[in-house]
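Dropping a structure here in structure tokens format, bear with me for questions.
In this view, the complex is presented without one of its protein chains, the others remaining in place.
So, chain A:
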Amino acid sequence: MSRTSTPTLIFRRILAALPSIVGVIIITFVLTRALPGDPAAYFAGPAASQEAIEQIRETLGLNRSLLAQFFIYIGELFRGDLGMSLTTGQSVLSDLLARLPASLELTLAGLFFSLVLALPLGVLAATRPGSWIDHSVRLIATAGVSLPTFFTGLLLIYLFYFRLGVAPAPLGRLSLLYTNPPAVTGLFLIDSLLAADFGTFWAALSQLMLPAITLGLFALAPLARVTRAAMLGVLSSDFIRTAKASGLSRRTILFGYAFRNALLPIVTTLGVVFSFLLGANVLVEKVFAWPGIGSYAVSALVASDYAAVQGFVLTMALLYVVLNLLIDLLYAVIDPRAGVES
């Protein structure tokens, strides 16, 4: 048995991810071509003549065989060219790069909110199974997951913006009174702090609050339940009994011994929830007029904007690979056994 070094681990993971990326490229290509609707007709507009449509079809290369189109697409991919969006008229790459940070910031904030709630709630529920705390945690989690996000979002807007007036208007990432902070990471909270612009920070935070809570409430249920189940499992294991028999303090047992062991399933679920939220937060983005990639992808899909859809799916696949890599690395940090070759 030997522990694998971290660079080897990273390299091996990336290598293992290559086939899935190739698969994603092929499938998205085929699927976007199979979509109903004619991009050329859509692009030419309702009043265009048949000739104009044919002409556009030719400029877009849509009159060639599927295989030829595919190789052109691959060639462009290698040059970092994701094509032009038919709806925005911009390159898909710049569209995605402009919108991805907004989605990331929203998802990360939602996840943060949900973790801050779910971990303590799950631990509390596990240490007192069957108590009123356990039951209320289950109730909160079930409510969070059964309310659709657009409903929670609208409810929060109604309460905090319309009735109480404590939240700003749900109109994107920053109210019109502020200018975007100089882009470093693309995340407004971090960029404004880097620029020491606290006014913008607060403005961005208050815009982010409601959509993040909306998303977070949805992620609360799986995280709290996994935390509870993992803690319950670990707390009844042999080594916890040893720790008790050694007279270790309750806090050492709970956090030093049990929680660290319970982290493994929690981190796994965290990865699943994260990638799920990243793609599925489109409803929240629509409700809060959030300029993220979810809403971009939906409008592209409706418009048969194949290049944008392909770009979106590819981005998600790459994000997913990166995310899984991060989670594997996190495993290796938490569990010394994770890097062992079997």
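Going forward, contacts are C-beta pairs under 8 Å (C-beta built on N, C-alpha and C of every residue); 3 or more make two chains touch, one makes a residue touch a chain; residues count from 1.
The rule is simple: contacts and distances are computed from a predicted model.
For the chain that is left out, the UniProt protein name among "Ketoisovalerate oxidoreductase VorA", "Peptide/nickel transport system ATP-binding protein", "Membrane protein" or "YeeE/YedE family protein" is "Peptide/nickel transport system ATP-binding protein". Per the touch definition above, the residue from A:I21, A:A167, A:L205 or A:L248 contacting the chain not shown is A:L248. Although one chain is hidden here, its contacts on chain A can still be listed: residues 1, 237-239, 241-249, 252, 256-257, 260-261, 334-337, 340.
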